[in-house]
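Only one protein chain is missing from this complex, and each of the others stays in its spot.
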């Protein structure tokens, strides 16, 4: 009986650490994303921006709820550049259309152009950029040079040519604008992603992950990309606004959305006619645009924080 | 090389301009009269853009080259500020039958290189311009002269894919109807009588050219030598994409003598920056205002602006191949569209008075213009009548509204605003969908007009080449005419035009032309919209500026303070 007593380590069942060390086997391990989501839910920045974006989406889907004035069919030149009156809180455009109603009804097209273009650019740009930066070598060369080809394409030339092609000319819509913008803007995103991925791919945790037997592709998805997201999110949120404004520039050049589709861009371009006499006409669509960009920038900030434990605000 | 040298030279001009700004501001704009005599040796700066062709008069058919050529040359006649043709290098121009003309040329005139100008100079210049192998853009201005067909002949070949190509193949070097009988006499035989033929002799295509121009047009066009109130400062005065500098020609003794030391045309690709330059006295005069300044220029330039009606009109053309506008229903619809345009309001709100509602198919400044031509009541705004006519048309044949009615236009040059307004008028008064069909390039619209592919209406404008009623009707609406892109054709209209041309007197001719307009008002191949006025503004550095009949600034009459 004594031989057993030479063993002086405390019995296992007395260890208080047991509770903390235990793994709840009935729960899946918290992934990067679900971890981020748990953090996000509690952030005021995220809640505010999410509510703002929700409001924008509601306005975009149901403009009729917010404005009873028909936006495009009651433009009286007699009201040109008129100030606010009862029922027309923002006044009238150069053509005598109700500004408030146009801003409300323009939300749909503008939001669609912004979000869809950013999504397209993200899908193409991040895929190409990540693969090029991560694998390097000839893959990088081919993809990066492909980007260069589109980069060297002057925007106005590309936009002019594409919109003048018979198919696009007959079917001008939000999609044609999205197509033009995405086609010409993805190399920028690819370039930034590639840079960020190159920066991360040699980090210790990536090497560690690969040493632990994580496949190369899985390491890219699980470890490299999430840590390269910061510049991608910054670019994407800013580009959302820039793309909505780009639609204005295209309209300004006569190759944007048709007149029958209302958009903030169309309105900003149209307000150019009044800029010397009534600059406030441009203010309303520009303000709507700013609020949209602001909400997405805040959302981007919150998401990035949640994904990156290092940069959490103290 | 050229870049650095010229930028220095222009830098000096700019410094001078800055120095002048100080004077101008000190002097104020109210006591301009005390300074009215001005300084005849100062160089003024003016808005312009890069000319598209070498500066040969017979090759220049756009405004920016045209204004330079008009200052470098003097023709047989010139147009005064009201568009009246007066003799310049011609002592007399006579004809008893409107077909055989005798022109007496003033003696002792010289180009700035010393070369004498005689009757032969004109004959050579005109034969050069008309000759198809010289590829002059304005060659067709000589089409009335007997023998033009031979000189301008081309051969047309058809390639395998059906494209036709014309190649110059002149059958003669000189027009049979054009002769210099001695140093001072030109005789011209026209193919048929034309009462207003002599009116066009002031147009740039008819300017005399020195021998060097005929020998090597391309080199000459870079550094032209003329006989007008101005001449090139030196070789290379034309700095491409930047400016052209002209100086006074001291030997000029015509009616357009320069009241300043010279004119520097600064090139702008957009009128906006030029307007801003004027506001800060970095530019002296512009004749193109950005569209968003139409409401502010009178306040921005009090006592320094002028607006004058010019011989330019605008129409909204309705292609005959559009099924909605064919037959009896189409006729009613064309009238309805015309009644649905509130020309008065658009002229006031959009153009702020720089356009006046059209009264006919030609502007009022043209000799022979007549108001109240039969049928011209369609030019008044009448919403009820428009609606009524539209409804009547729909009873005959329903309107195909599967696509909105589009109005094609290039969007540069401030066209979008008024087209939106016209489209809104159609929407509000006719209950149809209407919108602008925007194009970034003018070329695009033109191409689709030529190939008859525009689905809807199209904007069109016409600036008179020379002040004649025929010039606003023939080239635009006659069957097969050069600018009749919608291919309107009415034999009765053609017949009246022909009769007018053959008339013995201008009055008789104009009566026929106005009769021809009655047919246009019946058919309405296009809706006359408005006639343009040219608004110009000038800086504190100059006393005053004026425009001529066609809206071109009379640069020679501007005096610097």
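For this structure, a couple of remarks:
As written, the chains take the letters A and B, and residue 1 is the first residue of each chain.
Everything that follows uses one rule, which is that contacts are C-beta pairs under 8 Å (C-beta built on N, C-alpha and C of every residue); 3 or more make two chains touch, one makes a residue touch a chain.
Here is the rule we go by: contacts and distances are computed from a predicted model.
Candidate names were "Protein-methionine-sulfoxide reductase catalytic subunit MsrP", "Cytochrome aa3 subunit 2", "ATP synthase subunit c" or "Peptide ABC transporter", and the UniProt protein name of the unshown chain is "Peptide ABC transporter". With respect to the full assembly, the chain omitted from this view is in touch with A, B. Per the touch definition above, the residue from B:216, B:241, B:371 or B:400 contacting the chain not shown is B:241. Only one of the listed residues, B:441, B:498 or B:544, touches the absent chain: B:441.
Remark: the omitted chain is touched by one listed residue; of B:86, B:154, B:211 or B:396 this is B:154. Looking at subunit A, the residues touching the absent chain are 136-137, 141, 144-146, 148-149, 151-158, 160-161, 164-166, 187-188, 191-192, 194-196, 198-199, 202-203, 230-231, 233-235, 238, 241-242, 245, 248-249, 252, 268-269, 272, 275, 282, 286-287, 289-290, 293-294, 297, 304, 308, 310-313.
With the whole complex as reference, residues 2-3, 6-7, 10-11, 14, 50-54, 61-62, 132, 135-140, 152, 154, 163, 165-168, 218, 239-243, 266-270, 272-274, 276-277, 279-280, 282, 440-444, 446-448, 450, 460-463, 465, 482-483 of subunit B touch the missing chain.
Note that in this section only the chains that are shown with their structure count from here on.
Averaged C-alpha coordinates give centres for subunit A and subunit B that are 50 Å from one another.
Note for the complex: subunit A touches subunit B at residues 73-78, 80, 94-96, 160, 163-164, 253-255, 258-260, 270, 272-277.
Contacts from subunit B toward subunit A in the complex involve residues 291-293, 295-296, 342, 345-346, 349-350, 404, 410-412, 416-417, 420-421, 423-425, 427-428, 433, 435-436, 438-441, 444.
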